[in-house]
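What follows is a single structure, written as structure tokens, with notes after it.
Apart from one protein chain that is not included, each protein chain of the complex appears where it belongs.
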Amino acid sequence: MNTALIIPLLAAAIQSGTPILFATLGEILTEKSGVLNLGVEGMMITGALAAFVTAQLTGQPALAFLIAGLVGAAVGGIHAVVCLWFLGNQVVSGLALTIFGLGLANYLGTPLIGQSAPGFSKLAVPFLHRLPVLGPVLFQQDVLVYVAILLVPLLWFFLEKSRWGLHLRAVGEHPEAAAAAGIGVLRYRWIGILGGGALVGFGGAYLSLAYTHLWTNGLSAGRGWIAVALVIFAFWRPGRALLGAYLFGGVMAFQLRLQAVGTHLPSSLLLMLPYGLTVAVLVFASWRNQQTAAPAALGINIEPND
Amino acid sequence: MPSINAYRRQEPGPWSSCLVFLAAVVLSLAVSALMLKLQGKPALKGIELLFQGALGSRWSIEDCLIKAIPIFLCSLGVAIAFRLQIWNIGAEGQFALGAIGATWAALTFPEQPWFVLLPLMALLAFISGGLWGLIPALLKLRMRANEIIVTLMLNYIAILFLDYLVYGRWKDPSSFGFPMTPTFSASAIVPKIAGTELNWGLAVCLVCGLAMWIFFRFTRMGFELKVSGENIQATRYAGLPYEKLVCFVMIVSGGLAGLAGFLEASATINRLQPSIMVGYGYTAIVVAWLARLNPLTIGIASFLLAALRVGVENLQLELQVPAAFGGIMEGMILLTVLAGSFFNEFGFRIRRRS
Partner (left out) sequence: MIRRFAMVLCCLMLALSAGPAFAKDFQVGFVYVSPIGDAGYSYAHDQGRLFIDKMDGVSTSYVEAVPEGPDSERVMLNMARKGYDLIFATSFGYMDPMLKVAQKFPNTIFMHCSGFKTAPNMGNYFGRMYQARYLSGMVAGSMTKSNTLGYVAAFPIPEVIRGINAFTLGAQAVNPDVQVRVVWTKTWYDPTTEKEAAKSLLDVGADVIAQHQDSPGPQEAAQEAGAYSIGYNSDMSAFAPKAHLCAAIWNWGPFYKEVVDAVRNGTFEPKAYWYGMEHGIVDLSPMSSMVPADVQKRVLAEKDAIKSGQVVVFTGPVKDQDGKVRIPEGRAADDGELLGMDYFVQGVIGTTE
């Protein structure tokens, strides 16, 4: 693997990591409010389908992108109903949402396999795209890549510096104290779930509008789960989520390039790399996480009191 | 001004869980009928075909039973893990490892008589699956790694490992390069029950179900497990061996899924090939949650979800419904049961504000 291939690899890493980044940011938002939503895969793929269908019907990729967010939020809303209203177990509800979401998207999307839809293409940022190294890597991507990057400081600002974000985090750390202080626990959890779902939906939209312009059953291919793992790796911080997402995008792109260059390693083993790396990274992050960075009330439902 | 207050019941109502399940099934059928309508298929006819395909003849009921065997075993294991609040999503990978372990025995000792080879295959399947389940348990205990992610990633790795073996060193030389092992020798195949298409894996299910019932009813560890699930903190304070329980639970959980893999490879396909993986490990999650720790209800739920799969095939054949239809129903049933359980656990009181 010589140096001339590193630059295309980095560019591919960013493209490949962008859907994961959207999803990771979304799940961070949800978990910060104290809700564990494992339905990321289900929300991502329904978002991808919604984006694809909208783009086909209207020819407007930007609209399709937004609709995907709405659909992602709506699917996340199911989780909110089951867990916040009916106090369903959050872990199982998320899993059920994944099974349901995958089934729904694959079912409705089966007639659309093999078709294409208008989407986003790569653009060249004026002047900057001529920079050596950074030019092709960072400044010749499609617009959604930049949207995702922009969301990182935005989410950080919301969580750390805004009043709403403070309330949301309080609800995730000490819901009883927050309630006593007059902060609506359920309200902020709804915001966390719906907002998170929308971001995950955006991630799905990226897959069918920008990464490819196609649809197939199972388009998300496990990226939702990697996002859930990355939230832990990122210590629930948006900045590190960016790093993690691009790292994983890179690994996925890397093993294919290794084959292209010519290797004797069996491809089955190479394909294990992203998953093995996820485990390694998760273990490392959890082990080093002496003072837990997870929101204290994560995954615990609020019972009605008498 | 009256207000409605919810309070947690001491004991969930006895009839309520059945009612909730029934309501969940009905609601899911209704949503599925709607889905059919959305695709322009006749809704009522579709539901009728679903039942007909699954239960309309002796062969289809047998098919449901055959399919229920691996689901049942995986679900037993997953249910035990869930009881301790260990979210074992890895039944799929443990299933694969079990199949691999059994296949190794079948390919290495094909000449052995069946009463030596079959138990050996079962043992190796249990051990391989169990080890694959132990890994996430250890990572959880030592490194506090979230078992949901670890077990899930191990699923992908296990399937790729299976691919690696059947594309490589275990590939049948007479298969014209297609990825599959040689057919197992006759003594490595779990035989069919005479006069039917069912295989003796059914007996394995009965034995395991019984063993589980005895374990939880009459043994100390079973009691500890049942109690520990409620409140992990209390468990530790009470001096119960939480770490040991976690390891035990994951080994058993993985081992049972491994047994399912052995049975599927030996009895149904008679060899190892990538298409042995059809998602039983994920269906097991649904069953385990629906049926909790009662082997009988696990059996019924396994049968019903197997019937769903068989019925959906009929739906495909007659109405050209896409294959993903079954996933919608599975997910819906679980979601509605989850929501409905609220009414099991909470009662309502109307209060007048003074």
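Residue numbering begins at 1 within each chain, and the chains themselves are lettered A and B in the order written.
As a convention for this text, contacts are C-beta pairs under 8 Å (C-beta built on N, C-alpha and C of every residue); 3 or more make two chains touch, one makes a residue touch a chain.
The model shown is predicted, which means the values in this text are computed figures rather than measured ones.
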item: Sole residue of A:Thr30, A:Thr98 or A:Ser268 that reaches the chain not shown, by the stated touch rule; value: A:Ser268
item: Where the missing chain touches chain A, by residue; value: 5, 8-9, 12, 16, 110-116, 121-122, 207, 211-219, 221, 252-253, 256-257, 259-268, 271
item: Interface residues of chain B (partner: the chain not displayed); value: 14-15, 18, 22, 25, 47-48, 51-57, 59, 63, 66, 160, 163, 167-168, 176-180, 183, 264, 268-270, 273, 275-276, 278, 296-297, 300, 310, 313-314, 316-318, 320, 322-323
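Following the convention adopted for this analysis, only the chains that are shown with their structure count from here on.
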item: Separation of chain A from chain B, taking each centre as the mean of its C-alpha atoms, in whole Å; value: 28
item: Residues of chain B that touch chain A when the two form their complex; value: 5-8, 35, 38-39, 87, 89, 139, 142-146, 148-150, 152-154, 156-157, 160-161, 163-164, 167-168, 282, 285-286, 289, 322-332, 334-335, 338-342, 345-346
item: Footprint of chain B on chain A - complex, ascending; value: 38, 42, 78, 81-82, 85-89, 91-93, 95-108, 110-111, 217, 222, 225, 228-229, 232, 266, 268-269, 271-272, 275-276, 278-279, 282-283, 286-287, 289, 303-304, 306
